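We show some of the complex, not the whole, and keep each chain where it was.
All chains are identified by letter, namely A and B, in their written order; residue positions are counted from 1 within each chain.
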C-alpha cells in the first residue's frame, strides 16, 4: 500500500473557529483525495486544561499551554491560527520564520500595516498561506464566478453586495474585541466578506466612497463598565470596479432578524445573478436569450455539476452546509501546499481586504472618494 | 333617491397612463363610496381621431383636439394630465388659473423650479392636487408605514430602498424623452419611487450623497440618429434621515431581468420589514419579541385587515393588482376634493421628490454630501 506523505498540523486556539479548523482538516481528508495524509499533531491554548480538552475532543496527538511549542516543533508543517485577532501577527511571523505554512482566521490583522508585514514575510519565506474566507469556497460562488468569467452575463454593469446579520443589534449586548477601534466594526467584520465576494466575482475595485455609522454609541464591557463605541455598526461604500462596473456593498451587524444575509446581485448585458447567503445551495440566474414569454430567474440548485459538491453528496439538491465550505477551503489549501493549485485566499488576498476596509473607513471620515490600488 | 354632487373630469392625454386614469376614475366609484358622482366629461388629444377613439373606449362624453377646451369648460372640475412631461407645467398652470383641481402624472415637472411654480400656484388658488405615486397606495405600504409609526419596529436604524427594472437595459433600445438631460434618467424615473417610499415610511431625508452613472453613452433616436446620452442609467444615494436612521436608495433601469424590483428593507430596534414590488400583496415582518426558537420573518398576505383591500375583495390572499393601486389613488384624491382626507401625494409632495432627485444629481456631480431641506 503506497502511502502518502504526512502533513502535520499545529493549531493555536481552541474556540469555535478552532473546532471548525480541526473539523475541516479531519473532514477534508475523508471527503477529498488529498496529496498528504493530515495528522492533527499539536494544539495550544492558554491553559493546559483547555488544550488537553481540545486535544481529546478534536483528536490532536499533543497539547500545550505554550503556542511556541508548536513553532519549535520540527514535526509540524502547518500552523493554524484561530487565536484572538491581536495575536495573529506575532504567531504568524514566528511560524513563517520557522518555515511553516500558515492558515490564519480572518481578519489577517486589524491594521493594513501589520497585514502587509505578514504578507511580505510569508512571500519572502516562500510558505503557503491561507486566510479564512470560506464563503468563497461555496460551489455556487464558484459557479457565479465562472459564469461571469465565461461571459454568460455579458459585460457587467452593476453590482449590489451585502453582508448583514443582527448579532450586535441588541444595545445591551456587551462591548467586545470586535468594538476595538483598531480594526473593529461591522465593515471589517462583515463588510469584509461582501468586499471579498465583490472582487472574487468582478475583479479589482478601483475606487470607493464610504459611509460608516456608529449607531449604538456606548456598550458595557464584561465588567459592567460603560465603554464608548467608535467603530461602525453599519458601513457602506459605493464601488467603481476596474472593469467599468459600478456598485455598492454594505456591512451591517444590527440588521434585526438577519442571520446570514450575505447577498449579491450582478447585472450584465446578457444576464444577471442573484444570491443570498440564507440559501447557500441556490443561485438565481436570468439570461436574456430565453424564449419570449418563458424568461425568468431560474433557481439553480447545487449538485454534482457544481464542483466540488459531488465530493460530498452524489445527488443534487441535498445541500451542503457551512462546515462543508470550511472543508473545501482546507482541502484547497492542502492542495496548494502540495503544489497542485494556487492558494484559494492567501495572505496577500487577506491584505487586500484590509486595504479596502481601511480605504472605506478613511473615505467615510474624509467624505470623499478614494482609489484602492493593490498594496 | 338622494343623489351625490357630480364631479366632472377632463383628461389631457390618451396614452397608457390616460387609460390608467380613465380606468381609475371609473373603478373608484364602483369600488368605493365616494363623496361625488364622477363624470368622465371631456378628453383631449393631439388629433380629433385619437381623442374620439379615447372618448369611445374610455367613456368620455366629449372629445377635443385642443386641451384648452377642457380648461375653458365651465363644467369641468378636475383636470387629469397624462400628456408628455414637457407639457405638464403649461397645462397645470392653466387649469389652476381656471380654478380646477389638477391630477398630474409623475414627474410633476422635470425641473424643481417648474415644480415649485406649479405648487405655489396651486396652493395660492386653493385647488386640490395630486401627483401619480400610486405605489404608496398599496395596502402593504400603508401597513408598513403604520407599523413603523406605531413603534412596532422600535427606533429605526437602517434602510435600503431600490427601484430597478430592465426596460433600458438593451443598448439598442431608442433614445426617448426619458433620456432628455432636463429631468431624465433612471434616478428621476425610478429612483423617484424609491425616494418617495423612503420618506413615506421613515419621514424626511436630511442629507444625501449621490453616485450616478451613465452606462450606455449613446443611443439612436427614432430617426436613426446617434444621440449622446448624459442622464444616469444607475443612480444611487446614501441617505441620512432626520430621525437618525441611515440608508441607501438605488434607481436602475438597466437591471437585466428585473421588472418591478421596488424593494425596501427597514431595520429597527424591535423589528424589521422587508418588501419587494415583485410581490405587492406581501410584507415580511420580523419581531424580536417572539418565542425562542420560533422567530423568523413572517409573510403577511394582504387581506381585509389591511384597508382598503377589503373594498376590492372580501377574502384575504386573493391579491389586488397594479391597476387597483391606481383606483385607490383616485379614490383618495376624490375624497380629498370632498374635504374628507388630505391629498395622498399633492404637488408639494411631487416637488419634494424633484428636490431630492436634483440634490442627488448635484451631489454626484460635486462628489459631496448635500442637505435636502424642504423647499
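The working rule: a contact is a pair of C-beta atoms (placed from the backbone, for glycine too) under 8 Å apart; a residue touches a chain by one contact, two chains touch by 3 or more.
In this text the structure is predicted, and so the values were computed from the model without any measurement.
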- Message: Copy number of the whole complex, given 2 identical chains are placed, is what?
- Response: 4
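What we mean here is this: only the chains that are shown with their structure count from here on.
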- Field rot_deg for pair chain A/chain B, CA superposition, rounded to the nearest 5 degrees, holds 180
- Item | Inter-chain centre distance, chain A versus chain B - centres from mean C-alpha coordinates, in Å | 42
- chain B residues touching chain A - in the complex, by the definition given at the top: 153, 157-158, 160, 162, 169, 171, 209, 211, 213, 215, 233-234, 236, 238, 246, 248, 250, 252, 254-258, 265, 267-272, 286, 288, 295-297, 367-369
